[in-house]
Each structure stands twice: as structure tokens, then as C-alpha cells.
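All protein chains of the complex are present and in place, except for one that has been dropped.
Entry: chain A
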Amino acid sequence: MADVALRGVSKSYGNVDVIHDVSLDVEQGEFVVFVGPSGCGKSTLLRMIAGLEEVTQGDVLIGGARVNDTAARDRGVAMVFQNYALYPHMSVRENMAFGLRNIGTPRTEIDSRIAKAAEILQLDSYLDRKPRAMSGGQRQRVAIGRAIVREPDVFLFDEPLSNLDAALRVQMRTEIARIHHRLGATMIYVTHDQTEAMTMADRIVVLRAGVIEQVGAPLDLYERPANLFVAGFLGSPKMNFLPGRITAAQGPEVQVEVAGGVRLPARVRPGSAAAGDTVTLGLRPEMLQVHPDGPLRGHVDVVEQLGHVQLVYATLPDRTAIVAELRDRRPPAVGTDIPLAPGPGLRHVFDAQGLAITLPEEVPA
């Protein structure tokens, strides 16, 4: 078991900078998820921790020791790859035993560790099969098993579930969470799926173009996104962004004019905005309601019936697209106009640079 720290880590391929000055502390036993759009550098960061990629600048520390110049095999980390990377010519048992044999673990010890991992992952009946005779979900479990038996200080996962179908993904998600609770090991998990990030993480690291945008607990990021990017990335459907202008500011209280003349009150950090400032108002789809007095007039374009909720895609008079997540068995008809009102819940305000200036709500104790 060990903590992981990144200190001003950068990575360049030739003169292409892929990671810029990333610093992060992952505590011992923590489950941290790197999330971000494709190409933002999640894998590169993970591979630098594993030792599969050289660090251009800065330091990587595992268990307090600088490991920049330590070979991957000596870092005490195990990695689960997106495409499993199982050894095709070895049985499941041999796949799991390979790493232990290489460090001369006694036979009986290897057997007992494999038995334990097989039990955790329900692989008992597959131990003598070759990977090619297994389904994607089973292969992924073997790949996880191969990591578990080594009892590494740190587990690294690079989009381990992205090749699985939706149902299996949900199942494996909970399985990995269970393993984390059971082993209590440090885990760093890469995904571009915000649902995986929200459900699994102790803390989420949101990356964009090689830069950390925000780090925090899932709910923190959801409720207090630091900027437009994080606000838009977490949550499905996405947060609605309404371009607007401050018309009045008094202490934290401001009036934001959106959608061609609708004024909505919001609260910002005192002094962070003045009348006349251009801002973006962020409203989560689930806080919008159909209400007779609703100030936002939406023209319904599409309605998606999901059973427990209905997603209504509408256009405001200023042509801003907006999504409302309604809990109404009889949603509005396509082509009609509906009055929408922001219900209870935080109204996010972002300044012209896209940074959040929302006054955080007092969390009731």
C-alpha cells in the first residue's frame, strides 16, 4: 500500500506538450478517477505513474520515494489495460501466476493467491481456459485478477470497461468498487465516462488538454464546478448554459438577464460581478420544471421518454438550446411552447472567462 504524488509533472513528445505541470496527491487507499475527453492525456499520465512512459519534467513519487528512474517492474504497481493484454498462449491460471513466478514466489503461495483472486472474481471454473475461449467480461476479470494476485501497492486502470457492453459495464463497475473496499489498495482509474467517474471515485481529477481543471469529491465537482468545462463535463444530460448579462448586483445578490429579457436572481461571491458583466448562467436539467408562471418560454423540439424521467429538448426565444429533465408521465407535445421555471437548486454563474463565481450554498449540517 502506498500513496502516489505528482510534482509538477510534464510530458512532451518532441515539441508537442501533452501534459503541462500536473501536481496531485493521491492518498493511500484512495480511489482516484482521471476523467476527461479523448486525447486529454489521461493514459499518458497513468503510464508515467506506471513507468511505461518517461517523465519529461517533474517528479513521480510512490510511497514517498521518487521513482522517475525506477523501472516499471520495480515500482510495485499493477495495471489493467483497456484491451486486457492477457498472454494468449497461457491459461487463466498461468496468466495470473506469471508475475509471481518472475519474483520467485513459492508455488503454494501462488496457488493460494490465485484461489483467493478466483473466488473474488468468480473465475474458479475458468482457471484452465485460454483467454481466447472467454467472453470480454471474463477476460477483463482475468486482467483484474492478474493485478490482484500481485498484491501491488498501487492499482492502475486504463479504461478497463470501455470494451464491454452497457449492462456488463455497470456490473463490473460495482465489482471493482467492491474489490477496492475489500483490498483497501490505492487505485487510479482512467475513464472518459463521467458516470463511471461519479459512481466509483473517492476523488475525481478532471483533465483537459493535459491540464488539471479541478480535483474533488464527485458531489463537490457536481455541485461546485470551478468552471464551464467541469460543469459541462459532469452530469448527464449536460448542464444548460444560458448566455446572459448582470443587470443588478448588490452584495451576493445579482439579477441575470437571459433568453432575451428574462431576469433571474442568483447569488455570486460578493464583488465578483458588477452590473453590465457578461456571464453564463448554468442550470441543471433536473432543476427545471414546467410551471404556469415559468419565465423561460421553450419551444419543444424533441421528447425522450426514459420511463422514470422525460428529457425535453427545447429552444428559448434567443435560440439557446435547453434540456429539462421532467418527472411527468405526460410530457409536453413536440412543437408546443412550454413555460419553464428553475426550481430549487443552485443557479451557477460563470464569468466571461468561464470561471465559476457562484456563491456556494451553505450545506446544512
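Definition applied: a contact is a pair of C-beta atoms (placed from the backbone, for glycine too) under 8 Å apart; a residue touches a chain by one contact, two chains touch by 3 or more; residues count from 1.
In the analysis below, contacts and distances are computed from a predicted model.
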Name per UniProt, for the chain absent here [options: "Carbohydrate ABC transporter permease", "RNA polymerase sigma factor", "SoxY-related AACIE arm protein" or "L-cysteine S-thiosulfotransferase subunit SoxA"]: "Carbohydrate ABC transporter permease"
From A:Val32, A:Val55 or A:Ala78, residue that would touch the chain that is not displayed: A:Ala78
Those residues of chain A which, in the complete complex, touch the missing chain: 50, 52, 71-74, 77-79, 81, 83, 85-89, 98-99, 102-103, 146, 150
